[in-house]
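Part of the complex only, each chain left as placed.
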Amino acid sequence: MPNSFGKLFQITTWGESHGPAIGVVVDGCPPRLPLSAEDIQGELDRRRPGQSDIVTPRKEADRVEILSGVFEGRTTGTPISMLVRNADQRPGAYDEMRDKFRPSHADFTYQTKFGVRDHRGGGRSSARETVGRVAAGAIAKKILALGRATGAAPGGLEIRAFLTEVHDLAVPAGALSAFPTLAEVEATAVRCPHLATAEKMIERIKAVRSAGDSVGGVIECRVRGVPAGLGEPVFDRLEADLAKAMLSLPATKGFELGSGFAGARMRGSEHNDVFESRDGRVRTATNRSGGTQGGISNGEEIVFRVAFKPTATILQRQPTVDVGGAATELIGRGRHDPCVVPRAVPIVEAMAALVLLDHWLRHAAQNQTFAF
Amino acid sequence: MPNSFGKLFQITTWGESHGPAIGVVVDGCPPRLPLSAEDIQGELDRRRPGQSDIVTPRKEADRVEILSGVFEGRTTGTPISMLVRNADQRPGAYDEMRDKFRPSHADFTYQTKFGVRDHRGGGRSSARETVGRVAAGAIAKKILALGRATGAAPGGLEIRAFLTEVHDLAVPAGALSAFPTLAEVEATAVRCPHLATAEKMIERIKAVRSAGDSVGGVIECRVRGVPAGLGEPVFDRLEADLAKAMLSLPATKGFELGSGFAGARMRGSEHNDVFESRDGRVRTATNRSGGTQGGISNGEEIVFRVAFKPTATILQRQPTVDVGGAATELIGRGRHDPCVVPRAVPIVEAMAALVLLDHWLRHAAQNQTFAF
């Protein structure tokens, strides 16, 4: 269904930007996992507005309540319902949007599809919907990080997303360590672990905000500790589900795995990842594949990148039409991120965690339940 | 399930490269559609090996048999089972692959995941699996092209994919008409509608083949005639399902919609598609969005691009390991495409058709069944 994601670890999100609350139901969670609201809150705080001076100054405490599925500090295997109350609503700020379609927003398409829309702050199309994804993803991340797969060697998964580009600023090729630490990522408000670039990005975002404009950027995500074997032949390839997960995020325009679009410009002899025995197991000498072959993880790092367009809301006068089709114009108001990409980092990680955990459960069901 | 795709128009493919046959079951097809094997065969012929001198010389007639779901020339609403016999198998050619993992192929990951694999020609991981997709997609394309949506204005959808890049050769910016004709695409074996570039691409592919090497490329796909309203909020955004569809294809490394990765390098004021009244309806002045906003089609052309890596099989000596983990080497043999991208054009179109038809049925169910 449109508001559910995952086959075995399945989440269903609900809620509008300016309704009373926003939330998520997580079904299929393994039982006995130690879980508290604090486990969730940490990730929500990373996506929250108002956390730094380069994001929207909206004040949303975003305190999560767990309403079901956890008993005496452990998950019970039944649905986990989580809810975050919406606060700091200024619905009056959105009156103009009742009748006018904001350029490159979903106002027109929702109105056309459903014949009705909650215009306040974008309603269901608001990026506020990702609160539920991050809350659910926090559970998936915790499960994956604990390294408690039955019968497997200990050691958990680590998922790390970070910015590599903002507008035309990019981390220089080769400048990053293979797997940035969380501290390196969180060191700056822009979540780019290359400090020199991060500083320029922050400056650029501030400059753009002063001009009432906005910019886009690119997030790279790396995952290490993934066992070989996750993902499915044919339609549910690991990268296909990652691509869907990422393109389901607001403002995304592209996804690439491993060598990506640059790989299309290479020869096979340059691109192939040859196998070798290393560390007592089969490894590839390079990782242009980005961690999967034939749709299935090969035990190398999963590496993908996601392109985000510039924020559609800008504080400039733009022509548009109203719901009757008449020409009019609109000036963006309200408190918006001049660049959504830094706050999208925990969201990308959450979606990656959801995909990987779901595929892990699917893999175990088919391949580890019966022994022939 | 891993081998099924779509929610209402659902296909399930089956078959290995060197098994007796390969096929697909299509469930949920609208009834009374005129349909014959010829409708399917035309599309299969476009993806077939041996169709030109730049693709693999394997001989596969790929004649489709319809085994169910069609009665007296019309679909009955019950599952349509289609089968293509595998021919021209030279299983002996694959003996070496029984024990060695081909670099950047799925041999290692299938073996690790399942503990067993049909090594002949890649088995299930072979691009031969896409026969079923193209057969099913031919039905979807026909339905979409007919323009027979209940209560809608007449006029069907047109889906056109074509090559814009091979290796480092690209169609010059702005050189293409907005919507190339089928004849323009099919004019050359490389399926690039820009003739000067097409000629260079063909030369490049031949040169690479002579060197026992391979190259990748990029396909662009455009769809016109899409009504506004297809796609869903949140997870099943139209572009999310298109991204999944494309990344589920063998050898794909990236997907981008509209402005794509380049859009991440723009300002909001440059990127926004402002609305205007044109042709008696709401249109956007530009189409950097690529045909969707908030995950829902806005009535403009859908435009996306897919990156394909170079063919992994090359006729060169490569180091690798065997199933026991011991170092060895391998020389590609067999008959392979030095560049799979031209033959992928009908496959991309098929997947696009499957996504669009499925979303159309979903949209109608929710929004057009009851009138409030």
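When the chains are written out, they are named A and B in that same order, and each has its own residue count from 1.
Note that in this section contacts are C-beta pairs under 8 Å (C-beta built on N, C-alpha and C of every residue); 3 or more make two chains touch, one makes a residue touch a chain.
Computed from a predicted model, the values in this text were never measured in an experiment.
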item: Entire complex copy count, 2 subunits given; value: 4
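By definition in this document, only the chains that are shown with their structure count from here on.
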item: Euclidean distance of C-alpha centroids - chain A vs chain B, Å; value: 26
item: Complex contact set, residues of chain A against chain B; value: 1-5, 13, 101, 103-106, 108-110, 112-115, 124-125, 129, 165, 167-168, 208, 213-218, 228-229, 231-237, 239-248, 250, 252-261, 263-277, 281-282, 284, 288-290, 292-299, 307-314, 316, 318-321, 325-327, 362-363, 367
